[in-house]
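What you see is the complex with one protein chain gone and the rest in place.
Up next is subunit A:
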Amino acid sequence: MSFRILDAGDAALTIEFGSIIDPALLAEVNALDAAVLRRKQAGKLPGVIETMPTFRSLTVFFDPLVTDRDAVLAALQPLIAAAEHGSTTDGRHWRLPVCYEGEAAPDLAEVAGAIGIGEDEVVALHSGAEYLVYMIGFLPGFPFMGDLPAPLRLPRRAQPRVRVPAGSVAIATGLTAIYPWESPGGWHLLGRCPVPLFDARRTSPSLLAAGDRVRFVPVSAQECRAIEAGLASAQIDPMQWLESAPTPAENAA
């Protein structure tokens, strides 16, 4: 295993474990991230503000008035060495409802046509796999998940949409995601997930965390509306779709 140290200005640096999407790289990233968080919580990393784990790298943000690049690097070196032996830890498992019907699935027919299979086969493929949450980013609570079954690995749409509705379940470049917010977007929209992925009032505002596993369960448009109504009136707790603990913190320890 190897890594590179990259400068990200005077107040951050990035430890890069590779350049591709690969669960083995993610295991190293998450092992280093967990080790840094433990050191930070123990008060051993003065000036380190926070970390940002991604598919293949960990960016460490620090206050240049308190510490500097060399001091941060010196403190990280043994943690990086240990992270290289990091094994894949099992995150939480989720089963999230998705409506793959009608206006919730504007690109389903096009995707089926592009691959040359039926729409129901696309749904079966997409909901038949278990996905790893590689990272949360781009937008608050936005999960990058993979890997898609081979037939579903399409490039982005030629024409990005100016407006992708919140809750859209999308695929592109071998990955699948759920848009927590209305946003411009270039992915193919296969369905709609009624469960809010981000809520600032929750103790953990992002429903999903890097390392979690997600399966999608097809629901009808009617069921989807019922779930939305139940969530809106607080009759339904989003945690009901959590299949199993551990929590991310235990997972990290």
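Please note the rule applied: a residue touches a chain if its C-beta (ideal position, glycine included) is under 8 Å from a C-beta of that chain, and two chains touch if they have at least 3 such contacts; residues count from 1.
Methods note: contacts and distances are computed from a predicted model.
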Tell me the UniProt protein name of the chain this structure doesn't show, selecting from "NAD(P)/FAD-dependent oxidoreductase", "Urea amidolyase-like protein", "Glutamyl-tRNA(Gln) amidotransferase subunit A" or "SpoIIE family protein phosphatase". "Urea amidolyase-like protein"
Missing-chain contact, candidates A:E50, A:E103 or A:E243, resolves to A:E50
Just name the one of A:F3, A:Y100 or A:F144 that touches the chain not displayed here. A:F144
Using the touch definition up top, pick the residue from A:A42, A:A74, A:V162 or A:A200 that touches the left-out chain. A:A200
Contact with the hidden chain only, please: which subunit A residues? 6-14, 16, 19-21, 33, 49-57, 59, 61, 64-65, 68-70, 135-142, 144, 181, 198, 200, 205-206, 209-210
